[in-house]
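Mind having a look at this structure? Questions to follow.
A single protein chain has been omitted; all remaining protein chains appear in their positions.
Presenting subunit A:
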Amino acid sequence: QLQLTVPVAVVFSPGSVPWDLPKPLPFRDVQEMELSVNLRTGVTSRYEIVYRSSTAQEEAALNGATAREADAALRPLQDASLGALTVYVVPEASSVLPQGISVYVGKHRSALVRAGGGLATLHTRIQQLTQVMSFTASSITAAFSDRAPNSQFSPDVRRHLKSSLGYEITFSLLNPDPKSHDVNWDIEDAVNRYVQPVLDKLSLVANFSVDSQILYYAVLGVTPRFDKESSSFLLSAHSLPHVINPVEARLGSSAASLNPVLNFLLYVPERSHSPLYIQDKDGASVSTNAFHSPRWGGIMVYNVEAPVSPQAALPLRVDVDMVRVMEVFLAQLRLLFGLSREELPPEFLLESLGNEGLADWELDRLLWAHTMENIATVSTTLTSLAQLLDKIGNIVIKDDVASEVYRAVALAQTAVSELAMGHLQLAFQASKEAATSSERAFFDPSLLHLLYFPDDQKFAIYIPLFLPMAVPILLSLTKIIRETRQRKKEPTKMD
């Protein structure tokens, strides 16, 4: 039984209080939803909602000109702990929200809702918001997919990167035609400017290490088709899966660490195959000219314009526009982690992210999902370890394995209790350490059980050894017994 608590604060600005409040402000309310993952596991989502009216500072912030300014001004005033949500209700006629938009989700952990329609609509809005900003039933079941019966899921559900202690990100530039293109990319600057802020935000989730390389004479495994109408080369959607494999062998996926590796490739097509566009299933050109593969990484094709004069000196110097490239790569990174902006009802407006790449509430979503996944991992690992020990009685458990197991159990219990109290950060850290400990205990090299002796082998070994030895012993034993019995029968001959 797992309980997930989300602390939500609903702040009413003057003029937006619905007429059918059950109690005067401020008051608390608790809403619970049960979800049963399988026969023995149930997850209760508990939303602890505090309704209150706004303070003067908040009112001043809410009177800002646009939603974005209001959001920025409200940030220092709200509860910034991970997992908490603040919903500000603005009057129906307020101009903070643009026309036609009734919900605005900011970059941090707050949202602006237009009042109107009474408490019931407010509740629906709050529920929709928590679905977007915390977790949904499907994300819960996805996190526990290991324990749920298999038939429930389409195979596409678990495509996001699994929760891990660290990730390696590798940026590679593939230049198959160095004679024509002299490609330079300022990757270090781009990483520092665009990628590092995102990774810093994600540093709570895992450790990231970034490296980059340039590969020459690396070709895609597929020959693109020439399309006369657009006089360009096209890669169709069903040939894309075969592109990755020939390249992968040369990428040198990190030999140093055991963390999952995410590869981001930038391919500059050869002069004879330029320009190269990717087609999707319907035959339309893809605007980003990029595709990604779950749990692996992404590839983007960067076309170089043909030189103005045909006699231009080769190789052409190409300076890659890193902004365009990083926009795509960061979007792919978000997709690989499962942070896509899903379909929302039309009255919702999501703040665009800009250079931060990640909204705070998206980080929260990731943390909720990873925490639940870690707890599920701990319980399955320890259960299977226990089953293993039941089956094979003569495995010796070393002290350090035992201490890791105890530690994993204690930390998992901490994580569960912290989740029930709504402290997401502590819960996540506890769950991460619990998962690490349990994996260390399960994969300890000393737990290898090698000696399996079927009964017939035992007989086959021991009988030839002991049977010849046992024969004289048994015969002598019978002789002794017979003698003793005889002596007992006849009275001792005493002369």
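Convention: a contact is a pair of C-beta atoms (placed from the backbone, for glycine too) under 8 Å apart; a residue touches a chain by one contact, two chains touch by 3 or more; residues count from 1.
Throughout what follows, contacts and distances are computed from a predicted model.
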Of the options "GPI-anchor transamidase", "Proteasome subunit beta", "Myotubularin-related protein 9" or "Sodium/hydrogen exchanger", which is the UniProt protein name for the chain that has been left out of view? "GPI-anchor transamidase"
Contacting the left-out chain: of A:His273, A:His292 or A:His370, that is A:His292
Give the residue, chosen from A:Val17, A:Leu240, A:Val318 or A:Val409, that touches the chain omitted from the document. A:Leu240
For the chain that's not shown, point to the residue among A:Ser16, A:Ser110 or A:Thr381 touching it. A:Thr381
Check the options A:Arg114, A:Arg334 or A:His423 and report the residue that touches the missing chain. A:Arg334
Which of A:Glu48, A:Asp211 or A:Asp444 touches the missing chain? It is A:Asp444
Please give every residue of subunit A in contact with the chain that is not shown. 146, 150, 154-159, 162, 189, 192-194, 196-197, 237-242, 244-246, 248-249, 253-258, 278, 280, 286-288, 290-296, 298, 300, 323, 326-328, 330-332, 334-335, 340-341, 352-355, 357, 380-381, 384, 387-388, 391-392, 442-445, 447-450, 452, 454, 472-473, 476-477, 479-480
